[in-house]
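Remarks on the structure that follows.
Removed from the display is one protein chain of the complex; every other protein chain stays in position.
Then we have subunit A:
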Amino acid sequence: HGPYQPHEPGYGLDQPGYSPYEDQIPDPQARMLAIKNAKAYLLTTSTRSGLNLYDHFANILTKILDEQPTNTVDIIEDISKDVKWAQFRKKMDTLRDEHLILPTFEAAEKCKALFVKEAGEEEHEELDEEMGQPSLPNVMEAAFYFEQAGIGLSKDESYYILLSLKNLINVQPIQTCRFWGKILGLEMNYIIAEVQLREGEGGEEEETGEEEEETVGEKEMGEAEEEGEEKKKEAEPPKSTYKPPPEIPKEENGTGTNKYIYFVCNEPGKPWVKLPPVTPAQIVCARKIKKFFTGRLDAPIVSFPPFPGNEANYLRAQIARISAATHVSPTGFYQFANEDEEEEEGDMYEEIPEFEPPPVAEMVESLTMWAHHVKGILKQGRCVWINPQKSEENEEEEDEEEEDKEEEGEEQEEERGLPLLTLISEDEGMKNIPAWTAQASTNLIPQYSVAILQSNRWPGAYAFASGRKFENVYFGWGHKYSPESHTPALPPPAQAEYPSGPGITETVDPTVEEEIAFKVAQEEALAGEEEEGEEEEAEDD
């Protein structure tokens, strides 16, 4: 307990009259001893952490003198904590480093693999020249135009997507390919490519979960039938007379909602997965539910009404709806291939080479300058209406357009959608919200501005037009906008049991008085008739 320095507690106590140890004489020997004692105290190891104050202060001061931060006194506590924390870090350093390496660098590896040109590519190129080159979409050009409106992914990501589309083209027999857009999900996102395969390819359908279940179900039915035949001798419970409504057949690959085939991947660099074709039942159900995508294609969709399929089917259904509602092009860019078929089977359209693009100001001002080039989906879930009754009978005939309706059982009204190249000014808005918002990308430089369309019915759907170039894209969560909140469908009413009739209606048993009265009335009736008395005797209680 020698002389204290100004920063130590107890300073000033060694003045005569203040120190508690006044009887001690401060001489040099005692001072050295006091210093040694103080140092020994500082070197005592903490029982909890194994550190000691002396080393800790030394480390702090070293760090401060090395780094020389400003206003050190304000952050001294943080520095102290950091030094303590650093103690532990050193011991577990090697372990932690190994963990950190894996995810980041794996992804970087995959991205790097995109840049590698395969050796077999030159052969591919020769083949392609013979068969007609599949066109790699110019993703970067479209990204540039969309960027003028502030829409789109970062340039790096767009370039990765371009490279992975190139890989897709090399792997699959593709005729035309387009970057459709990106749908966000909870755990992972989807990057979607819209593709038309070369003729003759893509006839095989991949079995979805639903189809597999059907085949399994059929096998089960077959087994049950065998068992049923064995047990036919025993009384069987009454079979239900319920007939499910006839299933509406899906549209053929290459027409209507299945005109294009879609490939998805979670991130550029990951393998592309083909989405199964969409069925009308899936579209009808997708209209009633609103669910986030998780990012895993095999995730189940738990909803009411129960969605017939898993997330891959739901994704495909939403893609079909978005394409049908929001894919537009400047009016006059496309025309019908056959003039006669404008109304009904107008699925084929072709570009007009003499198309003169209107100026951007006009494209922005009036919505009549844009037209849909994808057929809208009817309530039935298809683009081309089909009478399900008739298709049940004639399964071998192709789907025909109905002019005569056959009345069998329930009559379903024929649905007619809008013809193919409808102007988007005909799109209905919701309440006071128009269906589309048109803007020019910039007001300051009109000669280079681009006309941008944003859909209000499907937030996230955009289209741009600049001269002869135009493109549609989707960036969003994949849901339709509705001004009212989403109300889930109510469960159907409880199934009616047997229709009431006199045969099964319970009636009150007649009382004794009623029975006697009835008997008296009968006897009178009999007395009135000329009948034998045997029946009277037979009518005893």
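Just so we're on the same page, a contact is a pair of C-beta atoms (placed from the backbone, for glycine too) under 8 Å apart; a residue touches a chain by one contact, two chains touch by 3 or more; residues count from 1.
As a working rule, contacts and distances are computed from a predicted model.
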item: Per UniProt, the name of the complex member that is left out, chosen from "Protein PLASTID TRANSCRIPTIONALLY ACTIVE 12, chloroplastic isoform X3", "Calcium and integrin-binding family member 2", "Radial spoke head protein 9 homolog" or "Dihydroxyacetone phosphate acyltransferase-like"; value: "Radial spoke head protein 9 homolog"
item: Sole residue of A:56, A:166, A:291 or A:327 that reaches the chain not shown, by the stated touch rule; value: A:291
item: Residue among A:32, A:107, A:171 or A:361 that touches the chain left out of view; value: A:107
item: Full-complex contact with the absent chain, from A:45, A:62, A:135 or A:154; value: A:154
item: Residue of A:186, A:352, A:418 or A:521 touching the missing chain in the full complex; value: A:186
item: Touching residues on subunit A - with respect to the absent chain; value: 69, 75, 78-79, 82, 99-100, 103-108, 110-111, 147-157, 181-182, 184-189, 289-292, 431-434, 437, 441-442, 444, 454, 456, 459-460, 475-477, 479, 483-486, 488
